[in-house]
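So, subunit A:
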Amino acid sequence: MSTAERVVVDPVTRIEGHLRIEAQTDESGRITQAYSAGTMVRGIEIILKGRDPRDAWAFTQRICGVCTLVHGMASIRAVEDALHRAIPDYRIPHNAELIRNLMIAAQYVHDHVMHFYHLHALDWVDVVSALKADPKATSALAQSLSSYPKSSPGYFADVQKKVKTFVEQGQLGIFSNAYWGHPAYKLPPEANLMAVAHYLDALAWQREAVKLHAIFGGKNPHPNFVVGGVPSPISVHSEGGRGKGPHFRGGQEATAVNVVGLQTVQNVIRMMRDFVDQAYLPDILAIAGFYKDWGSRGEGLGNFLSFGDLPSKSFWDTDSYLIPRGVVLGRDLSKVHPIDLDADAEIQEFVSHSWYKYSQGDATGLHPFKGETELAYSGPQPPYKHLDVDKKYSWIKSPRWQGKAMEVGPLARVMVMVASGNAQARELVDSTLKTLDVPVEALFSTLGRTAARALESKILADAMQGWFDTLMANIKAGDVKTFNDQYWDPSTWPKHMQGVGLQEAPRGGLSHWLVVDDGLISNYQAVVPTTWNAGPRDAAEQPGAYEAALQHNHVLHDPKQPLEILRTVHSFDPCLACAVHVTDPDGEELIQVKVC
Partner candidate 1 sequence: MQGPLIDTLVRQGVSRRTFLKYCATLASMMALPPTAGRAMAEALAAARRPSVIWLPFQECTGCTESMTRSHSPTLEGMIFDMVSLDYHETLMAAAGHQAEDALHAAMKDNAGKYLLIVDGSVPLGIDGAYSCIAGRTNVDLLKEAAAGAAAIVAMGSCAAFGGIPKAKPNPTGAVAISDIVKDKPIVNVPGCPPIPVVMTGVLAHYLTFGRLPDLDDKLRPTAFYGETIHDRCYRRPFYDQGKFARTFDDEGARRGWCLFELGCKGPVTHNACATTKWNGGTSWPVESGHGCLGCSEPDFWDAGGFYKALSMPADPLKMGTAAAAVGAVAGVAVSVANRAKKHRAQASHETTTLADLEK
Partner candidate 2 sequence: MSATLEKGLHALREVIDAPIASYFSSCVHCGLCADACLFHTETGDPRYTPIYKLEPLRRVYEQEYTVLGRVKKLVGLAKPVDDAMLDAWQELVYDSCTMCGRCSLVCPVGNDIVYMVRKLREGMAASGHTPDGIRSATRRTVEIGGPMGLKWPAVANVLRKAEEATGLKIPVDQPGADYLVLLSSMEIVNYPEYIEALAKIFHKAGLTFTVSSDAFEATNAGIQIGVSDLARTIVTRIVEAAERLQVKHVLSPECGHAYMAIRWEGPNLIGRPFRFEVVHVLELLDELRRKGVLKMKDTFKDPLILHDPCQIVRRGGVLDAPEQLIRQVADNYIPVVDQQKWNWCCGGGGGASAIHTEEAEALRAKAFQVKKRQIESAGVDTMVTFCANCRIVIEEAFDHYQMDTKLLGLTELLAEHLED
């Protein structure tokens, strides 16, 4: 093995945004220290200042085009929460909550599937090895796992032929120069072929899945939202018509949410359940079976936070959430700690190792309502080889809950669900552990994180049908209200208000903190999942979730091919544009850099 060295992975690919990992290894190749850095900023929080809060969703939505819904939703909720805090009887129509749930859940399932097959799978699946597979054996394997219809030998032979042609042409494109043949790849050729086939299937599947967003939001990526409900009126009319009850409009005098559109939604829900049940979950279990050793590395923090989401009644009724709100500390699933959103010391962001400056000193932590966003870039002048990790080294801030670093995301949610007593979650976790024949500790790992993503996809895909049925029942009963226009006009708002928009995004707990003065945004802070997970060390030198996970039991086979780093980092599903969204327009910083 090699000598101790600094392994740099930049760009970390198959993620959203620009992430850089620097890992210090010892002589054995074991990672002793890991540093996670976001290397791109746009300054969206600053851009938002002085704008109409109703417009904010469109800006924040562009924080990320992958989890394309979550920032828009969080922003909408922030404005609504501000209104609700100021005007307690301010409410969102039930249909709007249901449609939002459907859109959020669709985002989860879509995002998780795409993450697994297109961003994460190539860490576990060797495409080149698939060429050696026997299509017949692959078919047998596939049929043994699930009832997924595309499992004939001919189907796999076709896929193999396609890949073969592709490889033989010599233009490998996106598959070129990868770690093919790395000894850490452990799947047999047949499993690889099956995964490659599902890689392609999932691409086709996801195109259909997003149609749910297109129906309600007009398009995907970046569907539309509106403060006070959803901007997708239901095309029914109650006057005239035959018999009782509402009638759907068709033709020109209609919106997308007509009988055809709702049928599409129903189809998408069915398709999502089918794919999760027949492909995603079985594939995860099958692949995980070959990588059980990853059940003992990559955990890191052991602290999990969930803001909760998917209300059956109202977002302000936290008891009606499908995903509960709370914190699990130190793997202790017996206790769920409550979260106080408004206490100054509860949620704070630190910039000790981030390129920002706080007016009260960089060692302090600030509650997001009082958050500051003044930049102090002090990194090396590009082009650079290494970041100075002892000082500041990232555009990402370090959020903490009661001073502790937290992991957010699917694993955190499943842990909080389990700890809160969600029966389906418990059952799924138990059966997964049993199928894989691994101890409960294996949950707290890179493997557990990737599996949790699949488990919650199942929980959500199942829940979607219920929300859809309720929506249809409401429509049938004549309730087609989807938007509350009562406080639409900012001139009807109180002069000062503030609110927080929470959302459990696919990558974890997301919070947008909004302060409004005279109908315009005076402060906007987005504390996003990847900030929690990918943030650098804080004032107390506590590492962030990525860093802690990488420092947990990783030995690199070959520092030149740091596949192990990718596996653990990808298990978090990094979304860097989300994490890095602030900067300062101050021109003087230019000079500072030159001085450095």
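We adopt the following convention: contacts are C-beta pairs under 8 Å (C-beta built on N, C-alpha and C of every residue); 3 or more make two chains touch, one makes a residue touch a chain; residues count from 1.
For anyone wondering why these and not others, all candidates are chains of the complex that A comes from, given by their letters.
Here the structure is a predicted model, which means the values were calculated and not measured.
Touch with subunit A in this complex holds for only one of 1 or 2, which is 1.
Contact residues on subunit A toward candidate 1 in their complex (touch as defined above): 8-18, 20, 39-44, 46-47, 51-52, 54-55, 58-59, 62-66, 68, 93, 114, 118-119, 122, 127, 158, 161-162, 165-166, 169, 171-180, 200, 203-204, 206-208, 210-211, 213-226, 228-237, 249, 252-257, 261, 264, 377, 379-385, 480-483, 485, 488, 560-562, 566, 577, 583-585, 587, 589-590, 593-594.
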